[in-house]
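Here it is, the structure in full.
Only one protein chain is missing from this complex, and each of the others stays in its spot.
On to chain A.
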Amino acid sequence: MLVLEAFIKCIITYTLLLPFTSADVSTASFEEKLNLKLLPKDYVLFSFNFKLKSDNIISSSNALFEFKRHNGFSRSIEPLLTKNNVKNLYIKFTKGHWDSQKWGKLPNNGWSSGGSGVEIWAMMEASNKDEVIKNWNILMSEVSGLFCSSVNFINSEKITFINDIQSYYDVDLLDHIPITNEDNELFFLRGSLANEAVCTENLSPFLRILPTNGKTGLSSLINGNRLFDSYWNSMSIDINTVCTDESNCYLDTEIDINFVVNIPQALARKERPTPKPVPAEELQCDPSKKLTDWECFPLLSEKTYSFLLSDIFGTYINDSNRFNKEQVSSISITGIDDEHWSTGIKVIPRGVEDKEEIERLGLLGTSNHVYELKEHQKTNYDIYIGTTDNTKVALDESEYPPIYVTRSLTGDSQDKGVMRVAFTNPSQQREITIRYFETLPWFIRLYVSSLKINVKPYKNLNIPKFSGDAKDVILKTDVKPSIIRSAPLHMQHTLRIPKNSVVMMTFDFEKPLLNYEEYPPDSNHGFEVEAAVVVVIDESYEEKALNGEFKGHLKDHNYIMRTSTLLLTLATPDFSMPYNVITITSTLMAFSFGLIFNLLTKRVVTFEDSKKLVTERPLVRLLKGLKLKK
């Protein structure tokens, strides 16, 4: 110990003489934004967007050791990717129903949400498919631990390899992806876990990735109670590896948390935490419906109301993002007009805690409804939204989704079924091209040849109806048949949907009996089938992207959405079956074998002779003797 101390003392003396050198400036960065979009019928969409950039992930190494640094960027992300040779990783947790008829397009053109459950996309480098599947399995078990989810069940039976990558990924970014070994290839994979329960333990890892740790800035608003008590919610993290040169690579990460809340219900939750009927004196009846002394249909909401974000979230925004001097935290409110809506920000200095005093604080408003949180001192913020007519919320023409898709299973047979998918193009001006990406588990034995397709008008309007051959709407089909117990059926159809039309596709499929141990514990519940992905393609952009003439970002051009998930019921066996089978088979075998054996080895005699022979047997003689004695 003495020697070590002496060694260290020598070093200190030497060190103190050396000039002071400062540390490298960290290149990590962080941005945060919140957008509130007022939707018709008193719904509001909260869209939190966090952008993070890591420090250089290429380890600076000298002869002695490897060096890594993470300034504010979660250190769990980088090993997750590098260890398994993953270049890009997109994880999406989604729950609830997005009512596109009412609410229009999905936020961010659908790119920040997945199908109901968990959806994972990954771009991985490997020498072959076996290696990539092996790495994927390790990746899934690690993601499963990190995000507290059962994604480790997304194995080779569930993953699909994506062919037309340009529809799902900005191909110009491929140039920025570092390849470790030149002989390797990049694989783009997707896997999904339908209707996986999403809850608070999945949210916490998202917040922990942020340098604000869910405690300060806009993320201080997010809590599990609010997020999961919504009509629809989605949490996604997109991680891209971007290299500027061979020795400089960073992880470009974007976290989106979106959820839809009904304002009157959220406010009522604050006023009446336990559900109670509205007192009679406060009850407002809908005059357009039946109204008597005994019957009253309450008005869904008042026409005029105002609220603060703290009324919905139960907390103020605790300070702002101080990690990025150039991009301060900002809140924008969209979907409203100035005539009927007003917004404002309340700046609450630290130390002011008295409710009345806070209420007396003034509001500051802006004409564009965008608020930047940039007080020098640490401050709390609150946002005010008020309306004189809540019906004055309307979606622009551009905000309506270009397509509606419904998918369902029909047929009541235990061994056969039909899958039906309907694509509706509501536009009366233009036809659209879509890519329908379907992944079905191997136990849905779908007959691709049984495809029936027909086209019907969406609305009876005075515009020409589709008159061509229905099969011509399919431009391209790629099918990768399923491998029993190994790989799912993957099919991708590129379709051109005529304007004002509904294209209906139906497929027949067979429901097999599974092996005994393949049934889940709750097999009578049925098997969840993951959502299909539908991308509305901007053809001119895609063509340019493939030719190398890039224009804009893919996410601004292509609209992506998911169908609902399906619940497949398969015939479930009696689970004591194997033992019964063993017993019955053994008995039958013994019977049949005994019969054949007897036929082969016993002598055939006449009935009379056999009677005589029987009387000669000792036992019969004994019985006869006993009878005679009596």
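Remarks
By our rule, a residue touches a chain if its C-beta (ideal position, glycine included) is under 8 Å from a C-beta of that chain, and two chains touch if they have at least 3 such contacts; residues count from 1.
Convention: contacts and distances are computed from a predicted model.
The subunit not displayed here is recorded in UniProt as "GPI transamidase component GPI17", chosen from "GPI transamidase component GPI17", "Vacuolar protein sorting-associated protein 35", "Replication factor C subunit 3" or "Chloride channel protein". In the complete complex, the residue from A:Arg322, A:Lys392, A:Lys456 or A:Lys555 that touches the missing chain is A:Arg322. From the options A:Pro107, A:Gly191, A:Pro211 or A:Gly417, the residue with contact to the unseen chain in the full assembly is A:Pro211. Here the missing chain is touched by one residue of A:Lys51, A:Lys68 or A:Lys134, and it is A:Lys68.
Although one chain is not displayed, chain A still touches it through residues 1, 3-8, 11-12, 14-16, 18, 20-26, 59-60, 62, 64-72, 74-76, 79-80, 83, 142, 145-146, 208, 211-213, 215-217, 319, 322-323, 376, 378, 582-583, 585-587, 589-590, 593-594, 597-598, 600-603, 605, 609, 612-613, 615-616.
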